[in-house]
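Structure first, then comments.
Shown here: the complex without one of its protein chains, the others still in place.
Just so it is clear, A and B label the chains in written order, and each chain counts residues from 1 on its own.
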Amino acid sequence: MPSLQEMAKKESAFAGGHRMCAGCPVPIFTKMLTRVTDGYEIVAGNATCCLEVASSIFPYSAWKIPWIHTAFENVGASMSGVETMYRALKKKGKITKPYKFIAIGGDGGTYDIGLQSLSGAMERGHDLVYICYDNGAYMNTGVQRSSATPMGASTTTTPAGEQSYGRQGNRKDLSRIMVAHNIGYVAQASIHDPVDLSEKLKKAIELDGPAFINLLSPCIPGWKIAPDMAVEVARLGVETKYWPLYEVIDGVYQINYTPKKEVPVTEWMFLQGRFKHLSNPKYKDVVDAFQKEVERNWNWIVKQEELSELLSGQIN
Amino acid sequence: MSKILAITGAGAMSECMRQINPDVVPAFPITPSTQVIEDFSQFVADGKVDTEMITVESEHSAMSACIGAAAAGGRVMTATSSAGMALMWEMLHIAASMRQPVVMTLINRALSAPINIHADHSDSMGARDAGWIQLYAENNQEAYDNLIMAPKIAENMDVRLPVMVCMDGFIISHCVQTMQLEDDDKVKAFIGEFESTYPVLDTENPATWGALDLQDYYMEHKRAQHMAMKNAKDVIEKVSADFADIFGRKYELFESYRLDDAERVIIAINSVCGEIKEVIDERRENGDKVGLLKIRSFRPFPYKEIAQALAGVKVVTVLDRSESMGAYGPLFVEIRTALFDAPEKPMVYNRIFGLGGRELFMSDIHDIFEENKTYLETGKVEKMFDYLKVRGG
Partner (left out) sequence: MKEKYKLKDWQDLPIGGVVAEGGNSADYETGTWRTSRPIWMEENCINCLNCWVFCPEDAFILKDGTTKTGKPRKEIESINYYHCKGCGLCAKECPVNKKGKKIAIDYIKEEH
């Protein structure tokens, strides 16, 4: 597991002077991309998103590694192209060093508009790590709902109002969709735990083949939290089991962190302005349903872990 | 060895791709361009090329992967048609603006709806402002020759723009014609090695591709792109001249067929030009001064050269195989623009034909020449715009 001391010996992939919001936790992982492995050339690609826009305002770029952005819905495909050209040139002896490729998208560009190109890239087996930083809405365009938006969140296209409690229904579980691609590595990580994140990045990068990391990443304006609160809010997302930290390696589930005590999800929700309206007692049913969904999801993963153990015992 | 062979237009394109042996080919099947990538996939499977194929899940991803692969630092080709290119739409612009020399075979097919798989030019004409160089071909041979020239044009350092090589769906893509297949080594030598610009795989000099431009830089980048397209005109002529020196077949930005003393001229694109030439030959035997101007390069569009070539012509019939609803056909608009400053303007009018593969027979082309003969005699264009061969008039 790369310790902070070990990571500190390596140069960051991402420079200061970018235009992300003050307190945005996204650079926590972009800085890390070159700090978790040894011996690889790292190349990154981005879907259109906050990170993409704020990191590359011409004539400036925060990227100290080669980086390409083409559009919103296609980083899986554009990075498939980059990775394939690497293989083509390597085969011809024009490149000799080992390379690893990273594709980055927000939840809008990954759960929604980019799902097809992500699915294609993973299914074809490119040697590509896809990192989705999930902040639960289209933040770049001003906090519109995505299929990753949690139930009850007020966004600019699902605003809370007299007739609405915000986003209706439950969010999509993209991590499970990625597991269904039968790829070697799928993980959920959180921006509040850089050591766990670095370990997951390392595993994903070192794996030969496609890997997917779904990273909880609070948004200061979108979640309506103070600029110093992103890490704390992410931490509570994990402590309340809203965002379980787990890995699925070759189909085998493993939970990486089990909270020490039961913390109701409201502890996480009511730190955020986007759920504030739900504190009205008339929305008790919504909050209860949210809590129930969190528990159902956690239990499902626990069962998957048990099932994985059972199956691996039988198969082996 | 160079040889004459009978082959479909699509087959000719895949043979040419085999000879070019691009580094990466991302592709997605769509009628009528499917055979291009099917045949090429077989070449890959048989080890006749060392290309890496990416069998993408959509055309949008095909063009996205083309851009990624080209930016990474190698030669990239693909093929598509119609709705496939429509789905690439966003990425066509991005390929051109990011100045990636991707080469694409476009087998022209109508756009839906209603769904129709046959030839017309609504796909490429719709993409005329995407920033791609567009070369058109009357037959297999020309399409094949254009594809040989395409990488040299696209990759020229004064150009660095993507090129689409267009031909008519089914009429050319699926019909067997004889053509000259050039020697593999000669083709390879003509094209030469790929040179990259700021390749993404250069980790020593990490470049950032696809940055955000604000009001302070966007126009300068567009202006530079405009210049590249302007340069492309000279480069197309230069590459075509080099091609003629080596392979013997001579191409210009457009073909002038019996134009010298022509009074009445049809201007058209792609396969219909074959029939028009036949009709012109028949009519010339009877002393009728008719000719054809066949567009090869639609982007860049050779305005001045066309105006010069049409000097002395009295009537011009522009045939468009696509519609720009609520406006004249796209070729007509360009031709009228080209002629606006001509000292003696001919009469110019527009006819839409062949949408969704509707045939235009030689008798129909005779009718066109009869009609423009009347216009010449009366000195008046009766109908500026009309459809040819549509029931109900």
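Following the convention adopted for this analysis, a residue touches a chain if its C-beta (ideal position, glycine included) is under 8 Å from a C-beta of that chain, and two chains touch if they have at least 3 such contacts.
All of these numbers come straight from a predicted model, not from anything done at the bench.
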Which candidate, A:Thr37, A:Ser56, A:Thr240 or A:Gln304, sits in contact with the chain we can't see? A:Ser56
Of A:Cys49, A:Ile65, A:Ala204 or A:Val294, the one touching the omitted chain in the full complex: A:Ile65
Considering the complete complex, identify which of B:His60, B:His118, B:Arg160 or B:Arg351 is in touch with the unshown chain. B:Arg160
Which residue from B:Phe194, B:Tyr217, B:Tyr303 or B:Tyr387 sits in contact with the chain not drawn here? B:Tyr217
So which bits of chain A touch the chain we can't see? 4-5, 7-9, 12, 14-20, 22-28, 31-32, 55-67, 194, 226-232
For chain B, the residues touching the chain missing from this view: 97-100, 160, 197-198, 205-211, 213, 216-217, 219-221, 223-224, 227
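As a working rule, only the chains that are shown with their structure count from here on.
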How far is the middle of chain A from the middle of chain B, if each middle is the mean of its Cα atoms, in Å? 43
Residues on chain A engaged by chain B in the complex (per definition of touch): 41-43, 45-46, 52-53, 56-61, 63-71, 73-74, 76-82, 84-89, 91-92, 95, 97, 99, 116-117, 119-120, 123-124
Quick check on the complex: what are the chain B residues that touch chain A? 23-24, 26, 50-52, 54-58, 60-62, 64-74, 76, 90-91, 94, 98, 200-203, 206-214, 217
